[in-house]
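One protein chain omitted, others in place.
Let's turn to chain A:
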Amino acid sequence: MEEGVVNEILQGPLRDVFDSKQLITDISGSGNNWAVGHKVFGSLYQEQILEKLRKSAEHCDCLQCFFVIHSMGGGTGSGLGTFLLKVLEDEFPEVYRFVTSVYPSGEDDVITSPYNSMLAMKELNEHADCVLPIDNQSLFDIISKIDLMVNSGKLGTAIKPKSLVTSSAGAFKKRQEKPFDAMNNIVANLLLNLTSSARFEGSLNMDLNEISMNLVPFPQLHYLVSSLTPLYTLADVNIPSRRLDQMFSDAFSKDHQLIQADPKHSLYLACALMVRGNVQISDLRRNIERLKPSLRFVSWNQEGWKTSLCSVPPVGHSHSLLALANNTCVKPTFIELRERFTRLYKKRAHLHHYLQIEGMEESCFTEAMSSLSALIQEYNQLDATKSMPAEDLPRLRVAV
């Protein structure tokens, strides 16, 4: 809803990739106000958005999925972005909606981000098929880790300059000036790996509709924690098994998750492993067997693994792994969000900016709050079952 970023893209190296007729901009932005993004710009641009969506959809032989990429803390991405979700649901009900949401970190400089995020959460709860939460702190930690490895020379091999993990502006100093490029690159890799099995051949394919089917056991529990490995390139093509296994181990470490979460010490509802490159089914099985004992799965899904093998590795790597976990370790993120919201809301700080927008009432806030609390409660109930032994339920008895 302001022109700066879009213009930069249109003048940058990827300008030919985007169709300039498919862009919608305004002038003044949403002022970090969810209500402005959602209610004001939503109604203003609904027709235009719909028209451009339909145009894009017409070009598809078979439309399977929408990717919505936004942040939760601001005004446009959060407000207009979630408005869009409703539009997509109404207009294309059979097409999956995958949302990549950047959640505000601890040191977030937008004061109203708790409000924006809370209001957006309700929409995500109700209108998204699948959400991949990301937070900047985690991305930053990952980038720092890579830089540390490069600069300490611990790795025998250097990071290939064309590797997509580190952007081409790879020098450490430059990184400090423009850290977001490198951080965003990681999210880009996430989406690349997510779609790799749909784009390339493999011995065990996995389409995007299979992600929702396998990883969302109940409609409201559709938040997936993601992790990517490796974070550095390996120059050798024939990786000895030990290094390959390390890739699997890393995927479950809390340092590799794209949000602040520790899946290993929480409860898994389901887990997907999407492998790319020269990895065979025996490697996959060996690692699952190896890692299973240290992970806790919910009692009714003890073998809750979904796997895929794609033959084509990412550029510059010989193999890679994307792990998607439906795990109760997302709960702390939501609890923290609720706390920061409550602190602000109790004082009614900045509320008037929202309430003065037509269509906004206090009930919007309270409803959003209950929606989030209900979600947290679901995760609590699951966590409560963590320590209970898995019991086999009595089976049907039949007469022969």
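In this text, contacts are C-beta pairs under 8 Å (C-beta built on N, C-alpha and C of every residue); 3 or more make two chains touch, one makes a residue touch a chain; residues count from 1.
Note that in this section contacts and distances are computed from a predicted model.
Student: The hidden chain: which UniProt name fits, "Neuronal-specific septin-3", "Mitochondrial ribosomal protein L47", "Proteasome subunit beta" or "Tubulin delta chain"?
Tutor: The correct option from "Neuronal-specific septin-3", "Mitochondrial ribosomal protein L47", "Proteasome subunit beta" or "Tubulin delta chain" is "Tubulin delta chain", the UniProt name of the unshown chain.
Student: Among A:32, A:214 or A:371, choose the residue that contacts the chain missing from this document, as touch is defined above.
Tutor: A:214
Student: Using the document's definition of touch, tell me which of A:7, A:64, A:253 or A:370 contacts the absent chain.
Tutor: Touching the chain that is not displayed is residue A:64.
Student: Among A:14, A:27 or A:393, which residue is in touch with the absent chain?
Tutor: Of the listed residues, the one touching the omitted chain is A:393.
Student: Given that one chain is not shown, which residue among A:288, A:335, A:351 or A:376 touches it?
Tutor: Spelled out, the listed residue whose C-beta touches the missing chain is A:288.
Student: Spell out, residue by residue, where the missing chain touches chain A.
Tutor: Those residues of chain A that touch the unshown chain are 61-62, 64, 201, 203-205, 207, 209-210, 212-219, 270, 280-283, 285, 288-289, 292, 299-307, 309, 390, 392-393, 395-398, 400.
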